[in-house]
Structure formats: C-alpha cells, structure tokens
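I'd like to ask you about the structure that follows.
Shown here: the complex without one of its protein chains, the others still in place.
To keep things simple, chains are lettered A, B and C as they appear, and every chain counts its residues starting from 1.
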Amino acid sequence: MAKKSDLVIRVSGESGEGVISTGDLITLSSSRAGLEVYTFSTFPAEIKGGNAMFEVRLSRDKLFAQGDKVDVFLAFNQEAYDMYIKDLNPENGVLIYDSDAYTPPTVEGRIDYAIPLTSLAKEEVGALITKNIVTIGCLVGLFDLPYDSIKDLIIEKFTRKGEKVVENNLKALDIGRQYCSEKIKKQDPYSIDEGSKTEKCIVVTGCDAIGMGAIVAGCKAYYGYPITPATDVFKFLAKELPKAGGVIMQMEDEIAALAGCVGASYGGVKTLTATSGPGVSLMNEVLGYSSMAELPIVLVDVMRGGPSTGLPTKTEQSDLNCAIHGSHGEGPKIVISAATVDECFYHTIDAFNYAEEYQLPVILLTDGFTGGRKEAFPIPDLEKIKIVDRLRYQNVEDEDYHRYEDTESGISPISFPGDKGGRYTATGLEHTVKAKPAYDPDNRYVMMNKRFRKLQTFLKNVECCKVSGDKDAQIAILAWGSTAGACYEAIERLQNDGKKVKLIVPKILYPFPEEEIGKALEGVTKVVIPELNFTGQFAQLVKAAFSNKVEVVQYNEYLGLPFKPHQIVDKFMEVSQ
Amino acid sequence: MAKKSDLVIRVSGESGEGVISTGDLITLSSSRAGLEVYTFSTFPAEIKGGNAMFEVRLSRDKLFAQGDKVDVFLAFNQEAYDMYIKDLNPENGVLIYDSDAYTPPTVEGRIDYAIPLTSLAKEEVGALITKNIVTIGCLVGLFDLPYDSIKDLIIEKFTRKGEKVVENNLKALDIGRQYCSEKIKKQDPYSIDEGSKTEKCIVVTGCDAIGMGAIVAGCKAYYGYPITPATDVFKFLAKELPKAGGVIMQMEDEIAALAGCVGASYGGVKTLTATSGPGVSLMNEVLGYSSMAELPIVLVDVMRGGPSTGLPTKTEQSDLNCAIHGSHGEGPKIVISAATVDECFYHTIDAFNYAEEYQLPVILLTDGFTGGRKEAFPIPDLEKIKIVDRLRYQNVEDEDYHRYEDTESGISPISFPGDKGGRYTATGLEHTVKAKPAYDPDNRYVMMNKRFRKLQTFLKNVECCKVSGDKDAQIAILAWGSTAGACYEAIERLQNDGKKVKLIVPKILYPFPEEEIGKALEGVTKVVIPELNFTGQFAQLVKAAFSNKVEVVQYNEYLGLPFKPHQIVDKFMEVSQ
Amino acid sequence: MSEYTMKSYKSETKVTWCPGCGDFGILNALYQAFAEMGWDPNNTVVVSGIGCSSRAPYFFDTYGMHTLHGRALPIATGLKLARQDLNVVVLGGDGDAYSIGGGHFLHACRKNINLTYIVMDNNIYGLTKGQASPTSDTGFETNTTPYGTVEKPLNPVGMALSVGASFVGRTFAGKIKEMKPMFVEAFKHKGFSYIDVLSPCVTFNKENTFKFYKSVSEPIGEDHDCKDYMKALVAAHEPDCMKLGVFLNQDLPVTDEGIAGQTKSLAMVGNDAEITKSIIESYS
Partner (left out) sequence: MSEYTMKSYKSETKVTWCPGCGDFGILNALYQAFAEMGWDPNNTVVVSGIGCSSRAPYFFDTYGMHTLHGRALPIATGLKLARQDLNVVVLGGDGDAYSIGGGHFLHACRKNINLTYIVMDNNIYGLTKGQASPTSDTGFETNTTPYGTVEKPLNPVGMALSVGASFVGRTFAGKIKEMKPMFVEAFKHKGFSYIDVLSPCVTFNKENTFKFYKSVSEPIGEDHDCKDYMKALVAAHEPDCMKLGVFLNQDLPVTDEGIAGQTKSLAMVGNDAEITKSIIESYS
C-alpha cells in the first residue's frame, strides 16, 4: 500500500466535549512541526446539546482547500457517526470510534478502529477530562502526528494550571499513543511525513487574522455589535486592541457601530467594524455618508447564508451585491475580498490603506468558512508592510481651506480636529469644495466627478487580480473569495492531467477591474465563474463588461457549504466538452 | 406670425407668495376646459425666504414632457428674474414682470410686458392678497387661457370663504384680463386654443396618484416616516385613507415603518410605505425579511439626488441598484417604475397586485420630478381595474398545513391569523415547507428554488415593456421612469424629421425582463439608455444581458434636473452618425 | 372555565434551549396564562425578534412571527393596529429589547400600543454566545469585554414607566407561581403591558444566576398602589434593590385604538368601490 501523507482528519462529538480544542491543538502543533494545515469546523446552530465538528487537513505541500473527502473520521458518539459517515472516503477511509460509547455497523471496505477512549481516560489516566488528549495520542500512534511538537504544546498550554495537570495530560498522550501502536493493527495507508516548512508561522482563524491586520494597519478604534460569524473579529480585538493602544466599544446596534467609526474617522483615527449580512443591510445609510463626506472606514463582512436571518452558521458569498449597491444614490467605495486566512490578514491591511489613501469606505468581504477556520501562515515581516495614512492638509491659519478640493486624482487633503486653519463641517449634503451645501448643477457636476475620479486613480495604482495556470488556455476559471481555494487545488489537478486552464482570482471586486480582467481573458473563449450564491453576483459584472467577448458560464451553489476541488474539476470537464 | 398653442408658462417669486397655488389653479381649470397639462415645480431647499417656481405646459395635444424652453416667464421679483431668465426661449420668449417691483434690462429680441400687478391688486381690486388672481387674469387676457373654467374654479374654491371673497377674486380676474387686453400691445404668437379633451380628468401630483392607487388596490394600512419628497404620499393618505376604512400611523423611523407593514401583511392586510433614498437604505433588512417570510408589502421610493442626504429637493434615478440589491443575501422581489403621473396611479395598483400574487416585496420607483408635478388623466374606470388578492389557504382544522409548499409556480397558499388550521410561524430563517427552521442542504436547495421560481412565473405572466416608434429601427432608445417622458416627445420629433427610431420603456426593472427586451432589441444595433444617474444603473443590466448582441450607449446626467426632449434628440443625432 | 389547556398552545417543535435555562419556566407560565385567558390559538399571535428567547414562537401552536433582531415591537404594532381583533404577545431577550430595539421599545411604551411585551432578561446575549447586554452589570467579563464591561446597566422597568407604558411589572423565572397571574393581569390590561422577567442564562452568564437574582430582589409589597404613577416611578428607581411585582397598571389612552377609532369615525358609507370612486372624483 502506497503511503499517503495528505490527510484529512475529522473529529466530531457533542459540542462542549472539547472537539474544537482537540482540533486546535493538533493544528498548532502540526504547523509548528513544519506541516501545512487547513481546518474547517461547524458549530451547532442551537446553543447546547448540538453536534460540533472539526476537520483538519495536514500535508507537507501547500494546501489551498479543504479536500474532497474525509480520510480519517473520529466519531465520539452515535449522532456524530450518523451525521458525517457519508463524507468518509469510500477508498481507504478510516473510522475511529469510542468503543465505550457505541458500536457502528461493519461496512465493506471501510477500516474501523475501535478504541475505548472513555475507559482509557477514566481508568488508565484516571481523569475523564483527558479523553481529548488520549484521542490525540491515538492519532499520533496511528498516523505519526508530530509527537514532540504536541508534547511541547501540551506543556505550554497546561503549565499555568499546575504541574499535576501537565503530567496527567502527557500521560494521556502516551497512553493513547501506546494503545494504538500496541493494540491496533494498522490497516490504512496514512502516515504524516515530517514537516518541511521552516518559517515560523502563526496559526489563527480568518477572523483573528482580520483583527491582527487591523492592528498592523494602525487601527485605533473598533466599534462593534455581535453577530455570528463576525463576532470573532470583535472578540480578538477586544482582547488585543487595547494592548496596542486602541479603544473598543460595543454599541447599541450596527447603525451605531458604523456611525461610531465615522466619528472616529473624522477625528483622524483609523477605524474598523465587522459584521455579517443583517448588519450590512443596516449600515447602508451610514456607509453612504462615509462616502459622501469622504471619511474613510473599513467594514468587514463575514458573509453567512442569506437572505434575512437565513443560515446564520453557514457560509455563502451572497453579499457582494449589497456591498456594492446597498446604499441609495451613488457614492464611490471599494469592495475587496479575502480568499484565505493569510489574505484576511494582508487584505485587511490593504483595506485600511485604500480607505486612507482614497478617503472612502472599503468593504472587505470574507465568509463564515474562511473567517472560522484556521490556517498557518509565516509570521509577517512588518518592515515590508506598507502603511498608508491620509493625505493631510498642511495647515496654515488664515489660509482658505478647501476640504473637498477638486484635484486631478480626486483626492483632497484632509484636516483633523486640532489642526489650525483646517476647520470645516463634514456633510452628507452635496457641497462645494469648501464643504458648504450647494445644489446647483455646475457644482454638482464637479463634485460627482471628483468623487468618482478617485476610483479611476485607484484602479490605475493597484494590482487587482492574481492570474495563474496556463497563459494560453481557452478556458478560464474566475473565482473570488473563499471559492478560490478549491480552484487552486482543482487547476493543479487539471494541469497534472494535462489540461490547459487559467485561474483568475480578483482581489478587487469593485470598482470592477475591467482592464485587468480583460487582459487576463485575452485568448479565453469560456470563463467559468463558480460562486456560492444563487444569482451569480460577480458573474453579472463580468457579463456586463465582457459578454461580447467571452462566454460566461455561471456555476452557482447555495447550500451553505464551501466548494470542493472535485466540483470545480468536474465543472471544467463538463464545460470543456 | 403663426399662432402657437403649445405653451410653457413659468411663474416664480418668493415662496409663500402663492406661486404654487396660482399654478395649481391654472392647471386644474385648464384641464377641466379640455386642455392637456403638464407641470413642474421646485421648492426652496431652505425653509423660508427662498424662491419658488411653478411651470405649466398647456396644449391641445397629449403632452409627455416638460418642454425644452420656457415660452412665458412671469417673474414677480428681481431674484426670480435673475434665477430663471436664462431658461426663457430666445425666440419669442415673453417676460411678464411686476413693474411695481423692479425693472429688468431690455434685451434684444425678447418680448417684455410690464404690468403693475401689485398696484392693480392693491388699488383696483382693493386687496393685495388677490395679486395671484390678477396675474391669472393677465394670462387670460394675453393668451386666451380658459376664462369660464377659471371663473368656475375660483367660485368653487373660495365659496367656503364667503361671498365677499368670491366677488373680490372674480373682480381681480377681470381687472387683470381687462388690463392686458386694453393696455398691453400683444407682440407674441401664443394663444391657447380651446381644449378638445372631453373625458373628465383628475389633476393630481404623482404622489397623490400613488396614494389614490393604493386606495383603489385595497390598501388598508399605511405606516410612514416623513421624508422629502415622499411625504406627499403620506399626506395624501393621512387625509384619504381613513375615509376608505384604512389605518395610518407615523412610526419612529423608516425601519419601524416597513416593520409595521410587514406586521400588517402577516395579518392579511394590504399595506404600503413610501420613502426616499435614505429611508430605503434603512429598510433593507426588513425588506429581506418580507422576501424570506413571503409577506407581501409595497414600498414606494420617490427618488431624490444622492448619495447620502445629497440633493434632497432635486430629482434623480439613482436608487435602482439599491432597490434591487440593497438587502443582504438573495431573496426575490419585484422592482417596477412609474414614468408619469397616471402611471403612478396604475402602477401602484400593479405593485399591490404583484405583491399579493407572488407574496413578496414590490418596490415602485418614481422620482421627485414625477412625484411632485401635476398631470391630468381621465378618471379611471374602476370596474376595468383588476384587483388581486393573495392565494388563500383553504383552511381545514386538522389538516397538515404547509405554509411554504413547494409548488410549480413557487406560490404557496397563505393563511391569515384567524384562519382555523392555518397556524404557522413566519420566519426569516431558512425553513421547511412547514415553516420550521432548517439548515440542511437538501431543504435549502428546494426552498431557494421555490422562492426564486416565483420570479419566473411572474415574467411569464406580465407585460414588461412598452415599445413604440419604428419596428425596424436600428437605433433604439431605452428609458425607464420619468426619463421616458422626454423620450416620447423626442421620438415624435425625430420621426417627424424622418428618422427611424424605436423607444423601449420597461415598466418591470427587476426581475430583468430579458426575453421581452431581447425581442424589442431585435434588429437594433445600438441602444441609447438615458438615465438620471452617474453609473448607468439600468444600462449595466442591459449590458450584462445583451452586450454580445447590441452596442449599449449610456447617456447619464446627474445634475438634479430631468431630461429635456432636445437632449434626447441631440444624443440620437450624435449616436446615429 | 376556558375550553383550552396548556396543551392547546404547545407545539410539537422541540424546545432547543439549554437544560436549566430560565426561559423554560417563562414558556410554561405563558402556556398557562394563555389557557386562563381562554384565547383561541387561531386568534393569537406570538411575535419575537432574534435571540435564544426569541425562538419562543416555534414552541407555540398559535400564529407566530419570528422576525428580526430588535424589530418585534414595530412589527407587532403594525399587526395590531391593522388587526385589532387579535391577541398579540411579543417575546424577546434583553439585547433584542433594550439594545438594538431600544428606540422601538421607547415608542411602543409611549404610544401605549395594546399588546403585551415580555422580556426574558438574562443580562447577556445568549444566542451569540455571551456578550454584554444593556442590563449587564458593570465589571461583567464577556468575550467582547474581557477586561470587564464599563457601562452601567439600564433600568428597563424605570425607563418603561418614564416613557409612558401603562402596565409595568417585573418578575423572576424562579417564581413559577407568580409568573402566570402576572402574565394574565398583563394580558387583561388595555394598552401596552410590559414585564421584565429575570431569566438566568445558565450557559454563558455565571453571575446572574437563580441564586443571585433571589438575593438582589424583593417583592414590591402588598401595600404598593399600582394606580399611583409617581409611587411606581420611585419604586422602580430605588437604588439598592430590584422590586418584583406590578409597578403600574393604569388605564391610559391607547394609540392603536385611537387611530382605529379615527378611521371608524371618518370611514365613508358604502362599498369599497363607491367610496374609492368618491375619493377619486374629489380630485377632478
């Protein structure tokens, strides 16, 4: 049997049984041991008594997606088994179950390992609470998960709980490991090679990465309102932002949250709020003010299934339209996306930079899938990260300040309260260059053009897309946000199969990067656009710009689940016939 | 000099001086006398002391637009003169001014009539307050405005103020008339023919017509929040709806207003709210609930200049995107437009019918221009108007009610509180056919499809566009909402000039009527889309559907002013070269 | 005796709250109170916002609306005004009611809309897994206030009185016997009746427990005169103790009735078509 060292492990059991912390421990220690990691988890929609699921994919090679199938499934109880057994790889799939809890039926071709997890913890270790660590020990014994790194992390994690606890947990690890090496006859092909990655990595969720990016970008004020799945950004910053000298406050609702940001922005302070669909719907009016008054803010939308309250714990990419068009009237804004956890970090910094440079609202779209799962990425080199601050008015008392000066770039130098000679009233009314309300057609013409000119300047200055694959492919896949991951893996497979395919991943969604996408589409006759939504929101923009040049094939899923690489491969095969 | 009987009269003076009521009087009496009328007015943005302007176009022939130029300008004071003299037709334009108030410079080619309006009223009639009626008298004397009809209306209007007032005003009318026939040497070519229209008409603003339409459609609950220029709908219904047995309540904000509507809708009551841009931005979340819970509501957006507070007293067509896409996630809704005052009436009825039939929110877009001006249209024949009510669940206690039954049309029979056996909980969460929350992929798939299927059914059942002009024209103009008026007049002129041109006026904006517009575009190589917005919002939809078949030419104005026919003519000429 | 029992109002949907959650007791008391009122389930609508507590409508076999976070009151207001014949009960949590819904709460009280609002107040956001609510105590540590909440808590009962609610009470999910009669009293009241029910969240709130609530609350007392507005106001704002009981129960003008009354007195005679016709013709 050929050894297989790209492994997807899923753990599931009662929520609150430590499923998630088990996964977190494996993930961080594996990353530290130089492995690539990619996780996925779901929480019960109901508060308690539901099922929790954690999945981690481990590999020596760069990972872009969750994988197609589960290779190893550890089901703590019958319910977990019933829910997820269908996702286990029919070829060589391994089921591990707690033989103290239940007995699954035997199934032809499936490899089952029965382990008395409960009694090992209770009797051998002497503490039921160590069941999760026993479990990890089993995985080490079975699949060569990095023992030393796990051991170190256990010590690090439990030290503040006292020596006894550390000891117990190390014992649990060893008991699990030993049980499996001794009592279980290994029938599966999986074994994790030693990691090769040498860079030191951080292991965080997408939401954490967004919070981190905000701190790096210089955010000093966060105003928020809890909402699943965006609350994790709030939680991260609640803990960390004060350490970086920033303030954070829970407001009475989402309108107040974004309003608070606009206030801070007027004060010259970089500011963020994160929310999900329902919150974005509520923020539209304030968003328009931010655009009209040219007060930069960053708004993160961790998208979930809509419409309305919809599927609050599931993932979707259906807020793009709302992000671009949600506010009445027409004011410039920038909408960008983050496809991976490291993009959550870097694109948040970009979002702040764009907001500051162009003095407008920037919306960063990510989704529940990316926001909630962990990835490892190399510790960023802060010195290489460019941070942009607003073009400041060089204040001279008695000079006549034109807050909204009609410049070539559309960007007008701004003053902050405290600046002498920079006094002006920010306004949501149409206004003159001196910020006075004005409704006459001539002034209107100038100011609308000035504001939108910023977007032209922006598109000239920024790189909008990542293009990979074959330069001269006739079929391209265009994917934004978390969908890109499955596509990266898919084109790798397709290319390995000798297919010609190009992948276009736009980072900038609005203003629509017509020129760059146009270039990327040169020579392409068909472009497939997979999106986790019903109507093909980005596809419509592509059609408006390019349907006279290339056939646009929409590929929409709206089941609350991320794309899997094989779906993209299948679609490509279908389209290329 | 050839007699010209298509006449645009503009009256301007201090707001509060009766400018608007003067205009109203001329409009209603002219319509009663069988003339076609078309008005336009602007109010000062500041509360008091600003300038008010009223314009009325009178003709024997059907009018579609405001006209290109002002033929007769009556300026009560210097400020009015300064503001508007530029709009006076350089050929044969007539300036009438109150010679007691100021003296304008003489200008080559302009016809000036100096009339001592103030002293005529004060001394001849003996009551300064009658100045407006004196003025009307002058217009009768000069241009043959319908004397009898005006007289009747004065009697009707002032009777409740007592005989003396009636007498005074009739005297004022005659004094003005007499002064002009005797003292003014007529140099202009204008004279209004007798009207030919025989149908009895109502003369109302677009906002009034919306309110009227709602009453006809069976609306029994209006929840509102004041906002310019939509407050006029609220005002109309506040007065009239209780007479028709409906309830009306001012809510604390726009969110509560639409929320109230959703509540009434659950109760089985037809319901409306009207707002403008900022209100729509706030209503997005509730709108999504209406769509998800399938509770019909009608939302009227009387659009004004955006973004943000923008140009509150000016007109624009920039909320289309927000209407279609403003709410997060994806739920079906219908967006329709009203181009004229009579369409405000009829399309409001349609909006209710669509909402009821398809159980979803319907947004009717009109704008400040159409909402605020008066037109005359024949008294509707109520017996010919079809009124639709929701498909009701035929309630049988003990039967298992499936509120969201997955039907072929997508429409599921609904129950109202009070119906036995129809109990269910309306919800914004994804749900089963029995209205229970459910997040599993299979159910999700069924329900998303069911909801959106309603839009397909709708498009099959409805006529979406009016197409006029030449069937085989290569150039088409596509105009929605109030822009259509100028286009109707423009294509008449173009056709008179021997040009081939087609006009497509979509009433249904969303779901995009791809099939019908596609048919209308057959044989067309270029389609010009004039819109009162910056980005070409409808044009983007047309492009997404048709840019592989026809060249889409955007024509955008965003100055807060409606299009004039000559602009459309000019654009056509430019494009056809 | 009413023909209905608790069971008449219980749906088959499984109640998904955590075992031990205070909301269970409230739900049961509501079933009982509905039965005592003898309300026809077909004429009764339970409306809620979003939150753990707001899932309540699914547990009733009546008409119901599970709406949006904070918007239950204006939705219920719109329903009640348009359908005066229905019994409308609004349920929800403290975040729903006092944070995002604070503005609507204020106006429902002021307008004195004829419905009953019962807030399951656990001093925390339950559904989003533990953040501070407007009634959370100063210093309370949550996942978004890891260093302690800074704000002082809102006194919602005091506020309701101040802004014009005509029936105001507070009770406690631990007081199984007291809840039902208070709910019935509220249902019988004409106008806006509002009750804040202290209801422990056993999963996320380790401070405001059954024990805690017991220790900080005491009955308002037999001698309290719930027709006396100023006394109610003072009792509700007493600094050191949370009173339980009915603070106020006054007959005041009810806005939805007033508006419906205006309509009744203005409504023209005739069928819809005739009325419509005469309205239209008045503009010709």
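Everything that follows uses one rule, which is that a contact is a pair of C-beta atoms (placed from the backbone, for glycine too) under 8 Å apart; a residue touches a chain by one contact, two chains touch by 3 or more.
The shown structure was predicted, so the numbers you read here are calculated from the model rather than taken from an experiment.
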Contact with the hidden chain (one of B:235, B:420, B:453 or B:499): B:235
Contact with the hidden chain (one of B:118, B:250 or B:432): B:250
Touching residue (missing chain; options A:75, A:125, A:207 or A:261): A:261
Option touching the unshown chain, where C:162, C:209, C:250 or C:284 are the choices: C:162
Touch criterion as defined above, residue of A:11, A:56, A:115 or A:426 at the omitted chain: A:426
Where the unshown chain meets chain C, residue by residue: 99-104, 106-107, 110-112, 134, 138, 147-148, 150-152, 154-155, 158-159, 161-164, 229-230, 233-234, 237, 239, 252-253, 255, 258-259, 262, 266
Absent-chain interface as seen on chain A, which is shown: 32, 200-204, 208, 212, 215-216, 218, 220-221, 223, 240-249, 251-253, 255-257, 259-264, 266-269, 271, 285-286, 289, 293, 379-380, 382-383, 417-420, 422-429, 436-437
Touch list for chain B against the chain that is not drawn: 46-49, 224-228, 231, 234-235, 238-239, 242, 250, 252-254, 278, 308-309
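By definition in this document, only the chains that are shown with their structure count from here on.
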Inter-chain centre distance, chain B versus chain C - centres from mean C-alpha coordinates, in Å: 41
Whole-Å gap between the CA centroids of chain A and chain B: 45
Shared-contact residues (touching 2 or more other chains) in chain B: 285, 289, 293, 427-429, 437
Residues of chain C engaged with two or more neighbouring chains: 68
